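Mind looking over this structure? Questions follow.
The complex appears here without one of its protein chains, the remainder shown in place.
Labels for the chains are A, B and C, by order of writing; each one numbers its residues from 1.
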């Protein structure tokens, strides 16, 4: 069977990860072209991965008749524009989260995608493709835990990488948009698309006062109640001593599911003068390595089988919109309704 | 050394537990008298525990010159009155939580206690005497986890006892006063007495609509921000399938502590076709069995050594006041400041 | 109901623990007399625990008409003699493990006990009274795990106390008699009294060469096959970095039970730069604190109710006999049959 030929834009850390996966770890995929504004990086990665075709201009790449699909891992505020170019050129599109930086742009993206119903569009909420999360979703859908009462979601970056985290802070969009957006999407996924009714976000600068200048906190929380009364508690932190920690708990009327409590990076347990210990993931790239591959496999399989993926463009808008409301609540100190009447 | 002679009022389930502990499990204590309005129960328990002196009238017992101390395990709305009688008669007092049902009564209790500075008064926040919690407190006070960012506290009753839980519901004061009050006290204890600044409580009737008539939910949550920016997330539920579950997490800038994640009732792990499983506690009495003994030991030792216990009457007021604010927020749907200006 | 009046012999560390428990933690028991050859210790402990009657001479104490029962926590080679004196004087007897140091003496003890069928005799295999072990035993007897295939038993002393461990080494009887004897008894208990068919013991001095002079190892193992083909693997070590660790696993045809994998001293979990850690017990006294109380409660209840306890004098002989065979196998390097034909 013919391989799906993909051109990938953006060679930052995650862009590089996607490129390597497409080149060598995703069955049915072929990395056919690369695009980046950094000429040297472009040449190096192309050489390393054996990719012959390179572009500095994204629009040029979208016109390449040798390509079936485009993978977008560029700065978030370029997403909508690039989605349009790729779809208009007849390509299938995989786009990294978030959909875009502004809710209006997200809605624009919705319209573009809607205008190309035959093409596959997929957003990179990779957690949905993590094995543990998929098992949880199956159990929920099968009714194992009854009705969902509360979702608790933690996303903590490791203290070990705080310097680069601080450097990235001004461009991150803040904790709710950068980190919680994944958790917000999970809440939406697990509840079958429920929308927030009300929410209140708080936080503070407990160790890194520099976040205050950005109108952000180094640790933030949000309590959300959804339209059907389901509750969600989000917590995000920039510098957990124990490492990268993402954990999600879904409490239902008949049972409870926990993913990673606490997530440890291997099956190794060390018994020493510190007691009985397990190590956490050094960073998100290690945590989600398999999920990044699995989501790309799903993208490729959708193209091959003429299916649409579970993550839609509307999921992207909903997550961004919710994250913005959390951010607004945090900044104003007010409890907010999701949509003003 | 002379034993501390204690008279105990109230022979409900917890009252009986305290009586048994005083009679046979607390070094330095002697159960000298029992009081209850139910004559038959009184006679039976007195016989079983070998207690010669019994009273149906609490005031009579407080005048008994053979008693050093009184243990109050009566209905909550009688607490303040009984504290007064006991203290005025020169007895040391151990009183079950909550301090009283109304904040005004709590303040009254504060004054009574303050008027008897030589006598020991102790409130039954037994979690502070649980071994795991004491270890956590030591680590916090030693600075092991840095500054506290977030406290997460769950208190879940087991599904197995839902019928008696439902029967008790109208007299419980609601989830915040009945269950969260323990968690609220722990937040106060761990943070060194911080007061809430703002809070928002939500919840719902996810499986038991009968709570709606009581203006309560079967599962409720509250997000609190304290005056120093510390955040707390409380969750209480009436019917957890996995059993009695109390877990507390303290996230700090340098480390995190978790007590019971998930609390299991023994070291036994069962590997079967269900996977690898551990069982939870059947109910709170099993979970806190040792803590109930330890707190009574502390009460007795305080009397013997002329010390005052760590839990004060003010802790009782603060916890009740906070719980009432949570309840008000839940009932009105409003985010509230702790104290109205 | 009248309390059972107990006189206790031996005020070493464990003897003191038993004395404190009888005095204040065992319902229905009264510590009426103490006996030790060390006059000063005797006076101090008697004063502390409020015991009026003290003896330096064990035989004298056994004649005290005020005593119902005797608790023996003296050097092991005195056990049989003291059991005889106590039983002949009409007292019930609780005796610490091991039954005695020599198998011949154990058989002598069997005869003495058999000659006093109306009196309660109980041996201190306290693990049988630990809550986790009792739950395991119930599940086994109920058939939950089918037929037992393998029992794995670890007993590790903590590195932190290695100095006192080394000092005690010459008097300990060696690892099999001192430590594995508990595990051997558990195997016997779980299998319903199976006897070993063959066994092979190995070991070495991995960190403490001084054990070689005692014909012992600092870490030893033994593989046993019982008459019904059940297998057992024993491991004992003198100096585990992570602390006191006792764990037992029972693998059956339908399920597996694990007690303490790894046993941690509380529910506290610490998340720090070391990862996710739990602390072990500092030593065996902490691990078995509740079991020591529970076994004494059972002893007292047996006396009150005219019952015989589950642990018999024959269990004591079987455990010692097996431990001696392990020791012999270790010393000779030979695989041995349990009983020579």
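Observations, loosely collected:
The definition used in the following text is that a residue touches a chain if its C-beta (ideal position, glycine included) is under 8 Å from a C-beta of that chain, and two chains touch if they have at least 3 such contacts.
These numbers come from a predicted model, not from an experiment.
The residue touching the chain not shown here, chosen from A:13, A:39, A:63 or A:135, is A:135. Among the residues C:45, C:126, C:251 or C:326, only C:251 touches the chain that is left out of the figure. The chain that is not drawn here is touched, among residues C:109, C:239, C:300 or C:326, by C:239.
Looking at subunit C, the residues touching the absent chain are 146-147, 149-150, 152, 198, 200, 202-204, 206-207, 219, 221-223, 225, 229-231, 233, 235, 237, 239-242, 251, 253-256, 261, 333-335. Interface residues of subunit A facing the missing partner chain: 1, 3, 20, 23-28, 48, 50, 131-132, 135-136, 139, 144-145, 254-261, 263, 265-273, 290. Listed by residue number, the positions of subunit B touching the unshown chain are 159, 240-243, 245, 262, 264, 269-280.
Criterion: only the chains that are shown with their structure count from here on.
With centres defined by CA atoms alone, the chain at the far end from subunit A is C.
With each centre defined as the average position of its C-alpha atoms, the distance from subunit A to subunit C rounds to 56 Å. Put simply, the C-alpha centre of subunit A and that of subunit B have 42 angstrom between them.
The multi-chain contact residues of subunit B, meaning those touching 2 or more other chains, are 254-256, 261.
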